[in-house]
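The complex appears here minus one protein chain, its other protein chains still in place.
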Amino acid sequence: MPKIIIDGHTIECRSGIPVLQAALEAGLAVPHYCYHPGLSVVASCRLCLMEMKMPNPKTGQMDWAPKLFPSCQTPVRDGLEVRFRSDPVRENQQHVMEYYLLNHPLDCPVCDKAGECYLQDYTEANGPATSRMVEDKTKNPKKDIGPHTLLYQDRCVLCSRCVRFCDEIAGTGELAVVGRGSRCEIDVLPGQPLENPLQGNVVDLCPVGALLDKGFLFKQRVWLLRSARSVSPADSRGQTIWIDYNEAGIHRIRPRYNEKINEWWISDEARFGWKHVHRPDRLRQPRIRQGVALQPARWEELPGLLRAPFAGVAACASPAGPGGGARLAQPPSLLGRGQGEGQGIGPLAAVLSPMLTCEEAWLLAKLARSLAPQATLVLGHVPVSGHDQTYPNGFTIKAEKCPNRRGVETILQHLGGPTASFQEFLAQAVEGRFRAAYVTGGYPDAWVTDPVAAALARIPFLVVHDLFPSALDGAAAVQIPGAAWTEREGTFMNCDGLLQPFERALPPLEGVKADGQFFYELLGQPGLFRAQTVRETMAAELPQFSEVFIPRDLPKRAH
Amino acid sequence: MSWRTIDRRTAAEQDLGPGLNDAVKEKIRSFFPRYPTKRAVLLPALHIAQDALGYISLRAMRELAELLELPPSAVLDVVTFYTHFWTHSRGRKTIVLCRSLTCELMGGGRVREGLEQRLGIGEHETTPDGQWSYMTEECLAACEHAPCLLINEKLHKGVQAEDLDRILVDPENDHLDMPRSTLFDAPAETKP
Partner (left out) sequence: MTFGRVLMRHVGVPNSTSLAVYKADGGYAGAARALQMTPDDLVELVKKANLRGRGGAGFPAGVKWTFLPKDRTVTYLCVNADESEPPTFCNRVLIDSDPHLLLEGVLIAAYATRTTVAYIYMRGEFCEQFHILQRALDEAYAAGYFGHNILGTGHNLECYIHRGAGAYVCGEETGLIESLEGKRGWPRIKPPFPAVEGLFRKPTVVNNVETLACLPHILTRGLDWWLSIGTANSKGPKMYCISGPVNRPGCYEAPLGLTCRELIYGADFGGGMRDGKQVKAVFPGGLSMGALRGDLFPKPPDGKVDPKQDYDELDCALDFDDVRKYDLLGLGTAAAVVVPEDADIRDVLLNVTRFYAQESCGQCTQCREGTAWMYKIAQRIRAGAGRRVDLDIIEETSRNMGMIPGLSICGLPDGAAWPIRTLIQKFRREFEQRIAAQEPGAAQSLIRRTNAAAYELPVLHGRAVQPAGGTFATPLDVAPPR
């Protein structure tokens, strides 16, 4: 690890990185625009310049060279001595800031970026308070450059990050610099908009408010937002994200740096994949079947209501054979169903959705096995769409559109006993092998196809735990509203076995209980569900769960 | 902040302009052996396309991108960097007037005024009869003959405002009509 001296302080840094990166990682607030650690270096904004010690050609002594060097383009090497706290450096920063503001519209009050804008921050730190330019500013129209993105051209500082992103990371190259000199603009070829599956990143990348997200436009001021560390459920890669939210709900999702997975970027699926959380038709109340209709029930009733029939079913699953149903201590309304099933008395099944966290899956599996040691544990429906897509620098979007298939599988493998894939489970259900089943969903999109609905309709005592109404409503004996992942905490195990925890951003919807908490109560555990506590008990049995990966938070303005 | 938004997501069919024909594309392909990358053919290709169409239309940009295996925006990027390329149609004859120091000291400003007055157009515009377009350009490297201007490819030296009447009606100009250029005919030398 090379050691370099910045402003007289020796810092140790990773080798092969530019001085600027080392400074940023050491927590120094060096202003810069064009440099981004995930993109090629162009050294064109000339804001990050520093002084450097070099051998003086006359004396041979190490001396401050009489010019400035771009710190983003100078690689660290052992013993390198540089400084940012000096008059030439500061003067340059002041001049550049003045230049940037010459033509920049001072429209921060109506700019979404205000509050997290590099230009604002740097101006506050280094810039002049007034402009010496008395001529009119250049004014440009806005450009609608893609389904998600608006370009406010006159705010652009021409750092070219967005262009390099499209060229180097997305590989689609929709954006270009057009024109020359002070007339340079960012643009797309008319009719060829910015619409690659990573497009949302250009908005985060843009250091100023030039590229803005249409969905977030004029919605919130960023200083009114809080951020929660989360993991995206959009695909099985486990992209780490920030959920920006406040009392009014979620407002946007941004990438959370993760050196192992998504680095600085996220896919659009991850970015825009939260709208379902606020869909008005979310289930908000547990309901039980009384007669033909599902009627509202109280959460407190549920444990009693569920445990007894499940235990009963489990008892019947013994070789004692059919007829045991009569002994079930369950509400008459529930008893009424399933009688047409003839001899179809089968064991209990628990369908563990890959949308569940590891902790939730564990609790539910344990619950099922505690009621019925021979309960069939099923890995729920795994949505897949298309093929894995890999982009030029290695960013991958997985075809598997759920976060925790691997976590659920690991638990099932560990617990052993009767397990089934979702397809096997459906086939067995059609055969009438199940008397009762606890089915979890939690998918953002409709997932109950006709065959699924038909198969599940054959289960006499069906408990459906899901986010939205579905074709299962008619078959469910009990319907339990689930909480979205933003309203829960826990861990997902990604497709490569990496275990990543995430925080809760929002409280569960009014009337809804977090899934883990509910399972806790079903199991008769006292107190509050804490993912960490559950994970620790899991780890005692299953060492895979003893270690989680939490990417380090980057210092502010270090991307 | 500007209040107007322009739509870049769609381009109406009629705005795409003319496309390249096969002969032009073939000519462009004949330049491939000269360079190790296809992208390097872009500048010659743009010259050829502009000679053929008079300007670089959006459709031509798309077709060039396809031909050279580039993202279409890369073509736009290059087209707009260089002042030689026009992105909208122009007249049959283009006057390129030098506006750099020597020419201006020698009376280039008056030539410019005279030109604008006679043609009745501003820079980058075209006369209603489709004959003339005009633009100014930095030093044409013919300063000893200042002020000077190019009409299509012909350099006119020592042009004073009074000479414009004569130059603008000179039938010689029409011999340099578009498509006029042999500049980008396939390389004459056939190499082993």
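Letters are used for the chains, namely A and B, taken in the order the chains are written, and counting of residues starts over at 1 for each.
Just so we're on the same page, a contact is a pair of C-beta atoms (placed from the backbone, for glycine too) under 8 Å apart; a residue touches a chain by one contact, two chains touch by 3 or more.
As the structure is a prediction and not an experimental result, all values here were calculated from the model.
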item: Residue among A:42, A:399, A:454 or A:548 that touches the chain left out of view; value: A:42
item: Full-complex contact with the absent chain, from B:25, B:47 or B:156; value: B:47
item: Of A:10, A:56 or A:182, the one touching the omitted chain in the full complex; value: A:182
item: Contacts of chain A with the absent chain, listed as residue ranges; value: 41-47, 49, 67-70, 73, 88, 91-92, 95-96, 99-100, 102-103, 132-136, 138-141, 143, 153, 157-158, 160, 177-185, 187, 190
item: Chain not shown, touching residues in chain B; value: 2-4, 6, 34, 36-37, 39-44, 46-47, 68, 74, 76-78, 80-85, 87-89, 96, 99-102, 104-106, 122, 124-126, 128, 130, 137-146, 150, 153-155, 182-183, 187-189, 191-192
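The criterion applied here is as follows: only the chains that are shown with their structure count from here on.
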item: Gap in Å, rounded to a whole number, between the CA centres of chain B and chain A; value: 50
item: Complex interface listing, chain B residues touching chain A; value: 1-2, 4-11, 15-16, 58, 61-62, 70-77, 80-81, 83
item: Of chain A, residues touching chain B in the complex; value: 105, 107, 110-111, 139-147, 150, 152-155, 167, 172-180, 187-193
